[in-house]
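Below is one structure, written out as structure tokens; the observations come after it.
The complex appears here without one of its protein chains, the remainder shown in place.
Going in written order, the chains are labelled A and B, and every chain counts its residues from 1.
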Amino acid sequence: MTSSLHLWLIPILPLIGAAVNGFFGKRFSRRTVAAVALTFCGAAFVKALVVAAQFSSLELPHTEFLAHWIRSGDFLVNFEFYLDQLTLVMLLVVTGVGFLIHIYSVGYMWEEGGFYRFFSYLNLFMFFMLTLVLAGNYLQMFIGWEGVGLASYLLIGFYFTRDSAANAGKKAFIVNRIGDFGFLIALFLMIKHWGSLNFGEVFVAAAKLPVETAGFGLLTSIGLLLMVGAAGKSAQIPLYVWLPDAMEGPTPVSALIHAATMVTAGVYMVARSHVIFDLAPNALTVVAIVGTLTALFAATIGIAQTDIKKVLAYSTVSQLGYMFLGCGVAAYSAGIFHLMTHAFFKGLLFLAAGSVIHAIGGEQDMRKMGGLRQYIPWTFLTMTIATFAIAGFWPLAGFFSKDEILWQAFSSKHGSWVFWLIGVVTAFITSFYMFRLWFMTFFGDYRGSEADNHGHSAHDEHGHGHGTPHESPMVMLAPLAILAVLSFVGGWVNIGGRFEHFLAPVFHNPAMEAASEATEAGNHGTEHLLMAISLAAAALGLYFAYLLYLKRRDLPQKIADALGGFYQAVVHKYYVDEIYATLFVKPLVDGSTRILWHGVDQGVIDAAVNDTADGARHVSDAARHMQSGNLRSYAGWVAAGGALIIAYMIWMGIR
Amino acid sequence: MVPVSYYLVLSGILFACGVVGFLIKRNIITIFMSIELMLNGVNLSFVAFAAHLQKFSGQVFVFFVMVVAAAEAAVGLAIIIAVFRTRETLNVDQVNLLKL
Partner (left out) sequence: MLHLVLFLVFGAICVAGAINLLAQSHPISSALSLVVVMASLAVEYLLLGAEFVAAVQVIVYAGAVMVLFVFVIMLLNAGAEERTKGSHVALALGVPGVLAGGLLVAWTLLKRSDTGTVALGSLHGDPKTIASFLFHEFLLPFEITSILVLIAIMGAVVLASRPDLKPPAGKES
């Protein structure tokens, strides 16, 4: 037994920070609030680094027991922690990127109201996310799962005085809930069949079952239900609708929660449950199909968006689709690799977008930007690196991870060329809309007027005009720089497959490995060819974006007019929100109003209470006539009562 | 030789008449007289039992009942006079408010 690493410190430190800021933050100065938040988040990061340093001396998987929780007959659930390579990767990503975003937020939110509240929520989010990542059983993971949903709701609705923000928060939470329902049923199935939720015990029990190739066996059902939960949390079809609306929150929130960490929880969960998925190929195929379709679907919507954050939101949905594609072809380490690089470049993209928005005084519409590269050079540089990374250009991080997924989609035992083809098309579209964003924002002439900068745009976060665009302060630029470096070199950890070998003991599956070894050995040529094709797709996207948004600015409008109705559908996100509203929301609201509110609440519950009171009133109203003040009526009652008693006495006497 | 029960029945009739008079009469003085009637009925049953059981205490008790009845009549009539002064009515149905 290795000695305890005190893993419980990692989640608890941000929790303490959240509590301190939450209870006392109102009285602190901004400096103190920021110091508290950064200290506790940084401490968690440092602890994670310490754990990483000690990693090679550990016996894996390393579990730590903290306390008993549920003891119900034979069913035991404890507060316990689970550490293996996968956990370590997630831990470093979450704490590292999280810490950088905390630093950035100090600068971004400096002039906003509710400063202490923001950092309290941010630390709270870190606590829940770390609980999720370090959890040793599914129930503890579920605590973290729900908790990050809560933190997301609180942070999306941070500007709660705005209706749209409050509604977006509610939408996120409710759609997440639908996914959580699937997750819960999967947990119930596990409890019923295996009597435990502890990772070790569940995986041992699952591994004993044979591979399910036909129909809906136990493992397939659990896998599909877990996928439902992941679809809710990680914004896949059909539960992705909350993520674009979540852009109502402050930009650091979008970076942290809706790009780097929370939305990746679904991918992490699927990777963690790989034992179950490996034995249920049908579930895996569903995962891959959902991931692929989502990637393509979201990418097409991203082409027509004009709000810079919405483009990035749909891009996130699309990239998450890639991660699920990777997991869906049983290339879990590829999916996790893309998760890590995506955290770097998507986090950077959001933070840089925030820097752009901050620079031009709150405007988010790209049609009002342009030519910003001379005003905000550092932001421009870092955003460029991020854009090239996400498009998949060599030698940046996105190239390595995306390419690995596409190769596995093509060559894996569960993959097929269809997945690969759709993936390549999506890569092209991704490149196109990212460079569209790049050109529209930084090149050409500045289309925002001085008058516009008085901060009356629709998504106003800063409400102050600044005149000419200005660069962000150092506290915001430093994290951008660090993330830019990571986006540049982050992919190199997998050169020679080192990253995948690092994660291999987690995803150990002898049958799969033997098969994939065989395919890999003979197909280096194919692999290089496919690599070249994806690079070509990225370059093509760049060319088209250049053509449409720099060289011939009139073309986009002409294309839009030519496509007419189809273009309108894409702009309106294929009317999915409207369809959901009609199919689900409106009947539910109407039914609740009529049946549950008027019928049950008012008609039964309120009526019961009110009618009881009314009944008491009526009874006493009738009874009060006995007290009339009339002497004769009193005498009458006495006489009647006396007669009764006499009769009773006579009767008793006779018996 | 009259059975005791006859005396008791007579006493009961008187008592019942007294109660009925109490219930149906509206003049307060008449109600008082019904009370006296009730007391007389009770006196009769006391004496009847005294005769039956050959004990003198029954008769002696009749004295006390009479004294009490007299005292009660006096005080009650004084109250009626006092109430009459303010209400100016002897109708008991019209004296049904506690305040004066």
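Here is the rule we go by: a residue touches a chain if its C-beta (ideal position, glycine included) is under 8 Å from a C-beta of that chain, and two chains touch if they have at least 3 such contacts.
Keep in mind that what you see is a predicted model, and the values were worked out from it rather than measured.
S.K.: Please pick, from A:Ala19, A:Leu49, A:Ala205 or A:Ala639, the residue that touches the omitted chain in the full complex.
M.R.: In the complete complex, the chain left out is touched by residue A:Ala639.
S.K.: On chain A, where is the contact patch with the chain that was removed from view?
M.R.: Touching the missing chain: residues 626, 628, 630, 632-633, 635-640, 642-644, 646-647, 650, 654.
S.K.: Applying the definition given at the start, please give the residues of chain B touching the unseen chain.
M.R.: So the residues of chain B touching the unseen chain are 1-10, 12-21, 23-27, 29-30, 32-34, 36-37, 40, 43-44, 47-48, 50-52, 54, 56-57, 59-60, 62-64, 66-75, 77-82, 84-85, 88, 90-91, 93-94.
Convention: only the chains that are shown with their structure count from here on.
S.K.: Residue numbers of chain A touching chain B in their complex, please.
M.R.: Residue positions touching the partner: 628-632, 635-636, 639.
S.K.: Using the touch definition up top, name the residues of chain B that touch chain A in the complex.
M.R.: 19, 22-24, 26, 31, 92-93, 95-98
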